[in-house]
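Shown here is a partial selection of chains from the complex, left in place.
Note that the chains are named A, B and C in the order they appear, and that numbering of residues resets to 1 at the start of each chain.
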Amino acid sequence: MKTKIGIIICGLENNRQYVTDTYIQAVKSAGALPIVLPMVKSKSAISEYVELCDGFLFCGGGDITPLLFGQEPTNGIGKTDITMDLFQIRLMKQVLEYEKPVLAICRGMQILNVACGGTVYQDLNEVNFDTINHMQTSLSRKDVSHKVTFSTKSRIHGMLGPFAYTNSFHHQAIDRIGKNLVVTGTTGDDVIEAIEMPSHSFVLGVQWHPESMLDSASNMKQLFFALVRYAKV
Amino acid sequence: MKTKIGIIICGLENNRQYVTDTYIQAVKSAGALPIVLPMVKSKSAISEYVELCDGFLFCGGGDITPLLFGQEPTNGIGKTDITMDLFQIRLMKQVLEYEKPVLAICRGMQILNVACGGTVYQDLNEVNFDTINHMQTSLSRKDVSHKVTFSTKSRIHGMLGPFAYTNSFHHQAIDRIGKNLVVTGTTGDDVIEAIEMPSHSFVLGVQWHPESMLDSASNMKQLFFALVRYAKV
Amino acid sequence: MKTKIGIIICGLENNRQYVTDTYIQAVKSAGALPIVLPMVKSKSAISEYVELCDGFLFCGGGDITPLLFGQEPTNGIGKTDITMDLFQIRLMKQVLEYEKPVLAICRGMQILNVACGGTVYQDLNEVNFDTINHMQTSLSRKDVSHKVTFSTKSRIHGMLGPFAYTNSFHHQAIDRIGKNLVVTGTTGDDVIEAIEMPSHSFVLGVQWHPESMLDSASNMKQLFFALVRYAKV
């Protein structure tokens, strides 16, 4: 049987739980069997999901409820869903405990950070340093928008080299880094774009959307191949 | 580990694969672990999905491409997605071949019928006999709309008794019944509302939406309990 | 204390229970104290509402669930809300039992008819006789649209004379008249426009909207004055 990658449900809208198709096809293209894990309120379900799958993909989505990282909401906060937040954070904690491989994209990276005790800027327009525009307005999601520089010796450096031009669709960003995590990628304005957990075999978070760039930037496929490779072991 | 029920993805819209939340919660409430099976073009994935799960839930959704049951489209046909149709029909065929339990709701029941070689009326407004309104317009999806009468000795009769008042949200209906299937429920206008496959342990299709009636009509929970019970065996 | 007229809630939309303002001002202008009776699922509340008020106004709104008058839905049926239907029918029955005065307008008249065992045409476009257009498309709701002729000796004849030009906003109409009710007004196409219950002091239903015509047709005020006068006794 193929390697089973659990894709955590992205969100709930109009009574529908959904995953953006691009994530599913990226996992399939990397040679694994994609399984979508829906949100349910059940401790035992979370344990069984973690047991069932070999690796996990946490995807993009809405904002995280600030109370969950110890803050009260500011004006720039976007749509939140505390039930979804709690489900994903609990699932992430258990995945990390079981030391299973994780690729965490955009909101997924922020869930990873909050699950480790970190915080996020609720809105980049409210921070007290100058930033570039991290919410691109291009015709196509695959268009590149800015440059990200990677730490030498990081896992992401191993996959993409010293830097990459990436797309960018987020108004929040990581503020205080969580426990056991290290920053491995940033843009010129020092916004955190990639994080890793060196103590684990493969725990990688990226702020951009590699799943939308596979056609035009084939090196982005490395992220999914790596997830599947480590999951297989 | 709990019984694993594979819920087949309902549809693809705006680049999102989705399942209506009500189905997921109905499976969870019946004591099983809900796993969502996304649409991928891959024979081996279909086999592995069938192997992985103990029972299957096929849900409501759009219309089936008429070419897939040997017809050309008529004016009343609604939205179709031939890629989704083929995925679901292939998955259904393999589930039946492996004799795993299936509950098929609304479009799911029509997929079951087409997978067995049956046909559907493309639009009830175009049939040559009088029908009642099968697309209800109530404030709430749980409101009942018409009466369904069940065959004695059918499995559904065993669960719900000789008849039930149900909701109704469909403009298509089964025409020629598929191979090895029998009709076990109809409305007063002879529209088919329930089908079963007596040769298998549990293959049940219903045209209404029991998952939306659980709060107000608790006997509808029997359908989900039965799926889980047979899957467990 | 003024005469208390209970105005039954018109409908529920977007989680709001509402009454069109025109009804409230019509009751106030007729010299009574308007009290709005909200929809709750509670037998005792219904009894207490009937006891509390001296007279009742049932207003316009959506369609009635056909199952409640023994039919299954046809294609022309509009929006229904079975919970609201049941609340209003139960309240109407108790009002009639207590022989308290009632003015029933549009849907209100149909509720009165169904509470007495009558039926309604689900859609005038589906009846097997020719009708005029009963859903007017004028700029203002107060514009007149057709003529209504009243039975001699009827209560409505006493108030408005042998005929009146009225507005018209309905796609349903009374079919079989309920027990103890008599038809007292019709249009030229024999659609029922007014009904009464001769055994009671004041039970009047009209299919048009007198509350919208008070500025331009002052005789329509007579309907509200009559309700208040009988309630006072």
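Simple rule for what comes next: a contact is a pair of C-beta atoms (placed from the backbone, for glycine too) under 8 Å apart; a residue touches a chain by one contact, two chains touch by 3 or more.
Note that the coordinates shown come from a computational prediction; the quantities given were computed from them, not determined experimentally.
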Exercise for review: List the number of copies present in the full complex, noting that all chains share one sequence and 3 are shown.
Suggested key: 8
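Heads up, the rule we're going with is that only the chains that are shown with their structure count from here on.
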Practice item. Quick one: compare the interface residues of chain B with those of chain C and tell me same or different, with half as the dividing line. Key: different
Review point. So what's the Cα centroid distance for chain A and chain C, whole Å?
Key: 58
Revision key, fill the gap. So, in whole Å, the Cα centroid of chain A is separated from that of chain B by 35
Practice item. Provide the C-alpha centroid distance between chain B and chain C, rounded to the nearest whole angstrom. Key: 42
Check your understanding: On chain B, where are the residues touching two or more other chains?
Key -> none
Study note, to complete from the structure: Residue positions on chain A within touch of chain B in the complex are 1-2, 4, 7, 9-10, 12, 15-22, 24-25, 28, 33-40, 42, 44-45, 48-49, 51-52
Review point. Which of the residues in chain B end up touching chain C in this complex?
Key: 125, 132-133, 136-140, 143-147, 165, 187-188
Check your understanding: Mind pulling up the chain C residues that touch chain B in the complex?
Key -> 12, 62-63, 65, 67, 72-75, 77-84
